[in-house]
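Input: one structure, supplied below.
One protein chain is absent from this view; the other protein chains keep their places.
Coming up: subunit A.
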Amino acid sequence: MNILAQAQRDLRVALVGNPNCGKTALFNALTGSRQHVANYPGVTVERKEGGLTTPAGRRVLLLDLPGTYSLRARSPDEVVTRDVVLGTQDAVPPPDLLICVADATNLRLGLRLALELKQTGRPILLALNMFDIARHRGLEIDTDRLAAELGLPVVTAVAVRRGGTAALLEALDRRGDLAEAPLATTTWTPPDATGIRRLQQEADRILQATVRAPDRRDAVTRRLDAVLLHPVAGLAILLAVLFLMFQAVFAWAQPAMDVIDGGFQALGVLVGGLLPAEGALGLLRSFVQDGLIAGVGSVLVFLPQILILFLFILLLEDFGYMARAAFLMDRIMGGAGLHGRAFIPLLSSFACAIPGIMATRVIDSRRDRLATILVAPLMTCSARIPVYTLIIGAFIPDRPVGTGAWGWIGLQGLVMFGLYAAGIASALIMSFVFKRLLWRGTPSEPFMLELPDYKLPRWRNVLLALWQRAQAFLRRAGTIILSMMVVIWFLSSVPRPPEGADRPDIEYSLAYGIGHLVEPVLRPIGFNWQIGVALIPGMAAREVAVASLGTVYAVQDAEEDAAQLGQALAGKWSLATALAFLAWYIFAPQCVATLSVIRRETGSRGWMWFSFGYMLALAYAAAFITFQTARALGAG
């Protein structure tokens, strides 16, 4: 092996570009599956890194930076981009080369960014992405002239086609010596209005000299927008898309959920057969079967629902529709004191509040971001679905709401819809209240957003992103949720009942003691001690409440057979208690993982406790009102 080549370290390259310039698609094309996602220390901004080898055998470490219009950073996302480019990000060594990615069909803002990047003194390569689309639309770009005018090497790229990155890879080979070059000092300072204006006018001049563009918009985008951005039809279509999305989450996920369910059930039986039921090994058997397998299974069963929801969100985002949704919703959300950009984070929160809260980092203003973070956990996340399904299945009769024209609407489905609606309404009301109480008189920040041209989503990009989401969920299931299930199993099984015990095993356990301790507080809202025990792990992860109820009620295989647990509950709870339990879970103080993300995102323990406290208060109040009202009406 060549010792010199071995001594040569990897070339560090960073991708910088406007939002929607196809930067991530280019990153995927260059690195394939050799990438991993982590977070920058201290912030939840995603750090995407990947490796690649150039045709000449040079190894390159590629970093995908968050999209930005300028190095004048405003959101946490853009701060990361600025700091990495300037070499002041502690966790990332300064890149040897910046690849400025620009959308060839929409060069104007990308060229200004390239000119601004030039001021940093770092080596830069301009990549004109989506070059095939530009050519297809009749744009003529004189790349040689462009390179001469900018004083930067320019290559073309087609991220979505095989071989579309060949020119870029060759250019990397030509810059292989950069790793040894000394780092130039930067002269960049945040530009004022005059500076930005001058750069844009320079970019416009270069554009005029190098690009001949037909004077028309993308025909597909124009026709689609005529319908999708229509004031009335656009909103109706947005509602239809959301309806379809939830329909899919419930209907399409069922077969996959049944398979996962069956798999864990079979595994439980298999393991149960291997270990004896009595003696010390009986405790081990109970631990493996009820604690480990049932616990992990009860959570993994939601993976299909979460993936379907994310699939929709990723497809809509790739298609270019999400920015339109923000446009359509801006005024409606503005009425509740939320920013138009809060729409996407809140939508993601239907899957899980954690990615939702992380998505708020695209909101520039701290106040607008904070308001969104505080209400995001009120959106009905998928972890509440099992709780709702269990209680509705057990207590709400499965019959149509009415007869004739109303015959197709099921009562159970209507209650489910009502719970979702209550979550949305409470989120809007609370953000309105926060805006009035906490930030009185400060108006919402301006809403300015680029609406990109529509383009067909690429399966490769969507599936890669989906896989990354699945990994994050599995990690969560494997750590927090699993450990909580073990704790609950332990509390409900220890100590073991004495010989000749005549009461159920659970009444000798630690869980029984804890449940009785909290019962007085819960009595006014109609909760018994068993619910008290289930609520505590339910705060670690809401869905665990179902499994915990199962364990506490000592119904074997509760998670595998929700109907059985449902029957047990129907015999033991009053309707008023069941309704109060549902009301509690609309607001249910969020899970530990969400709280820790809130702390990280807001950078303050105070906001974490505030959000925990206000949701706990709302949950208690809602359950109290529901229970007392239901009892007064004779459902107690």
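Following the convention adopted for this analysis, a contact is a pair of C-beta atoms (placed from the backbone, for glycine too) under 8 Å apart; a residue touches a chain by one contact, two chains touch by 3 or more; residues count from 1.
One rule holds for everything that comes next: contacts and distances are computed from a predicted model.
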The hidden chain: which UniProt name fits, "FeoA family protein", "Sarcosine oxidase subunit alpha family protein", "TRAP transporter small permease protein" or "Alkane 1-monooxygenase"? "FeoA family protein"
Residue, one of A:Gln119, A:Thr186, A:Gln265 or A:Ser365, that touches the chain absent here: A:Ser365
Taking the entire complex into account, which one of A:Leu86, A:Ala148 or A:Leu235 touches the absent chain? A:Leu235
Which of A:Asp64, A:Asp330 or A:Glu543 contacts the chain that the document leaves out: A:Asp330
For the chain left out of this view, which of A:Arg197, A:Arg212 or A:Lys572 touches it? A:Arg197
Considering the complete complex, identify which of A:Gln35, A:Thr54, A:Ser70 or A:Ser348 is in touch with the unshown chain. A:Ser70
List the subunit A residues touching the unshown chain? 69-70, 72, 105-109, 112, 191-193, 196-197, 200-201, 204, 213, 217, 221, 225, 229-232, 235, 323, 326-328, 330-332, 340, 365, 367, 442-453
